[in-house]
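Below is one structure, written out as structure tokens, with a few remarks after it.
One chain of protein is taken out of this complex; the other chains stay put.
The chains carry the letters A, B and C, assigned in the order they are written, with residues numbered from 1 in each.
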Amino acid sequence: MSATEGAAFIELENVYVERAGVRVLDNVSLTLRAGDRLAVVGANGAGKTTLLRTITGLQKATSGTVRAFGRVRRTQEDFREVRIRAAYLFQDADDQLFCPTVLEDVAFGPLNMGLNEQAALEKANATLAFLGMEHLGERITRRLSGGEKRLVCLAGVLAMEPDVLLLDEPTNSLDAKHVEKLMTVLSSLDKSMIIVSHDRPILDRLATRAVRMKDCRLEPAVLHRHPHVHEHLHVHVGEDHA
Amino acid sequence: MSGYLTGVLVTLSFNIIAAYAVYLPIAAGQLNLGIAGFMAIGAYAAAFLTNEMSWPIWAAVLVSAGLAGSVGLMIGLPVLRTHGIYLAMATFALGQVISAVFLNLEVVGGAAGYPVAAYAPPNIVFAAAAGVVGFMLLLSTTRFALYLTAVKSDPTVADLLGVSVRGIQAAAFTLGAMVAGFGGALYAHHYSFIEAQHFNVMLSVFPVLYVLFGGTQTVLGPLVGALFFTLAPEWLRASAEWRYALFALFIILFMAARPQGLVTMSLFRLFGRRKPQVTT
Amino acid sequence: MVSQQIVNGLMLGSIYMLVAVAFTLAIGVLNFLNFSIPGLFMVGGMAAYGGVKLGLHWSLAFAGALALAALISLAVERLAYRPMQGGDPEAPLVSSLGFLVLLENLMLIRYGSDQQAFPPLLADMNLRIGDLVIGMAQLASLALSIALVVWLSWFLSATNSGRRIRTVAESGETAVLLGVNMSSLAPRLFVGSAMLAATAGILFAVNYQQVSPFMGEGVGFKGVAAMIVGGMGSIWGAVLGGLLIGMIEVLSISVIGANVVNITVYGLLLLILILRPQGLIGRPPSREKL
Partner (left out) sequence: MTAKSAQRSVALSITGLSKSFAGVRAIDNLSFEVPEGRAVALIGPNGAGKTTVFNMVSGVYPVDCGTIAVNGVDVTHMPSRKRIAAGVARSFQNIRLMAHLSVLDNLLVGQHRRNASIAAMLTPYRLVPSHRWKREALQALAESGLEAYAKENVGALPYGVRKRIDLVRATLAGANVLMLDEPAAGLNPTETNALRGDLQALKARGLTLLVVEHDMHFVDSVCENVVVLNFGQKIAEGPLSTVRQDRLVREAYLGVEEEA
């Protein structure tokens, strides 16, 4: 029962999604408030990515309500604002990077928000500096390492100054050094998050509460402290809580 | 039967045959935009066999259908290496090249056209269309038809299950070419005159419209599509010059409302017996 | 004589080139094979003819034709492109072909099915260089089409709108997530592509001085061929393909005869598709993800 205070950024109510006749989300309800960092765990194919796609309107809900930032969202036009305020970090960095240089890539989002060229580039530079990556600005995106690419993608979405970050397997196929860097950055950010991940230690460090996707349905999962020798948070997803 | 009605029904028969010629490859996920070329092969070959070789019509029609099929197989194998829009354009180009070849083939009249002496009366045409429908219905009860859907639905998995995806696609393409050649051969002998200009882009494109409009999910879709496309403009005959415009407008609005086509599996389920809900 | 043919081939090729670029904008960016483009080409020519016939100044007639094509294209976006998102990839083909048939028949009702003579605008103004005769209309059209394509290429590579369009071409979802407004970008692309097609139709009318409700079919389909020969999704591919096909058409008519045009042009397309499906300057399709 965490975070009952704070404005509700995202609320799904009884959302069903079908794709090509297949039910991929089954009566999903969820609330994300300011300050929440919600872990979504569950097996591959359980519908976690679909959940993020539904929040951003990439996937249309067959029935149910998607409310974001105080308004019910239905049309593509409605979701445009959602996508800027709830930024989606891609699972595959190459899907997000396409501009020749890092700086241009990071400036792309701000440009689409209506900033002029100069302001967008400044914003991009500032974001890169915040992440300690200003030296990468003029690099060719394609030539970066996997970990650098992921961080550039993060810079790209942070430059849009979102209230919510939607993270889909953020540490997937990253080496330990970049996982550490990414974790440090993410945990220092004062933003709400939905984190889809398999990676227990990551969730332990980031999440304030957890839900589990199972068979296209959401069920609560309890997050609590264990008296381990190395004390840390970790997500419990045992069947007893279902 | 009045002459008008017979005329409409003959047109309908040819449209049905053409629709199934297009349906066969579409059922395997390949858009053939060059069906007119295979009709031309059937038409010219059959006309040549009855005119110059004095073959009986039935033999000429069957052999020409086979010939169209063989050409389909020979050209199809390299062309089928392409996919999606590339395949559609390759078949489109193929159709154009074939008709253009006949336009330049003096032995069958070249640009002046080619009169055909032997005549196939309407009843033969009707029987042929019924035969094609019957053949398709029979085919739909075989594993071959099952594999067509499998290959269209998920070629990767079909391949992993051991189905020869290219084999099935080539077979569907070849069969489609055969059916087109069959229709073309009959066409030549019913209308007694053929010219290369008849086998143009629109003759290839319209059957595709019938099939997509009727729906590709069931074997009856092409039949319904051909029926609708042939008969609806006739009903609109009252507003003679407006009918095609109105008809086109209707298609646009219809597809906007129902992109999956007229006849679908779910439509069958809707009208079929309601199955009891299975619970776990 | 050959140099004259080359000039004529370039002229015809520049018209194919514009149509090919119009197709490229639709399929390369929005993944929509828009078969209403031949119809919009025809609307460009026929509406310009109609305007001139009504006694309008040619500039007004041309502007009216472009505006009409743009409006129709917005309807295509609304009725053929938008409802089909996420559906069967073949379905939009039906409705865009529906638009082609609709436009042809509307023009047929208005002007009849015959070829109509388009009045010469720049009569008797010819440039003579030795044996070479270049009509002023020809020269102006050539210059205009090349300028249009160069401008478009610059626009796509150097402006922010262009960058958005290129992002959509790479991945529609990425673009949308990074804040690109598709519901305003898609109609603009449709208008842009319609303007290119209609401009090509007007240039065709001015140069060949004839129009008909069915003038779009032959040119339109050769435009698709040009796009694929050059390499789908690439502007310069469309340019190369358009000029190549125009050249081959003119040369095969003059060397062999008019009846072989479809054999040479579509034979080339077939050959390219079998040997090099990605076109002369195109990238091969990417690998499937499991």
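Keep this in mind: contacts are C-beta pairs under 8 Å (C-beta built on N, C-alpha and C of every residue); 3 or more make two chains touch, one makes a residue touch a chain.
It should be emphasised that the depicted structure is a prediction, and the values quoted were computed from it without experimental measurement.
Of B:Leu67, B:Ala158 or B:Ile251, it is B:Ala158 that touches the chain left out of the display.
Only one residue in the set B:Phe126, B:Phe144 or B:Phe250 touches the chain that does not appear here, and it is B:Phe144. Mapped onto chain B, the footprint of the missing chain covers residues 138, 140-144, 146-147, 149-150, 152-154, 156-165, 217, 265, 269, 275, 278, 280.
The omitted chain makes contact with chain A at the following residues, 18, 20-23, 42-46, 146, 169, 172-173, 198-201, 214-216, 234, 239.
What we mean here is this: only the chains that are shown with their structure count from here on.
The set of chains touching chain A and also touching chain B is given as C.
Taking the mean of each chain's C-alpha atoms as its centre, the chain lying closest to the overall protein C-alpha centroid is C.
The interface holding more C-beta pairs in contact, when A-C is weighed against B-C, is B-C.
For the pair chain A and chain C, the distance between mean C-alpha positions equals 42 Å.
If you average the CA atoms of chain B and of chain C, the two centres end up 29 Å from each other. The multi-chain contact residues of chain B, meaning those touching 2 or more other chains, do not exist; every residue touches at most one other chain. Across the assembly, chain C contributes no residue that touches 2 or more other chains.
By the touch rule above, chain C contacts chain B in their complex via residues 27, 33, 79-80, 83-84, 87-95, 97-99, 101-102, 105-106, 108-109, 217, 221, 224-225, 228, 232, 259-263, 265-267, 269-270, 273-274, 277, 285, 288, 290.
Interface of chain C with chain A (complex): residues 86, 160, 163-164, 166-167, 170-171, 173-174, 176-183. Residue ranges of chain B in contact with chain C, taken from their complex: 26, 31, 78-79, 81-86, 88-90, 92-94, 96-97, 99-101, 103-104, 110-111, 156, 201-202, 205, 208-209, 212-213, 216, 241-242, 244-245, 247-249, 251-253, 255-257, 259-261.
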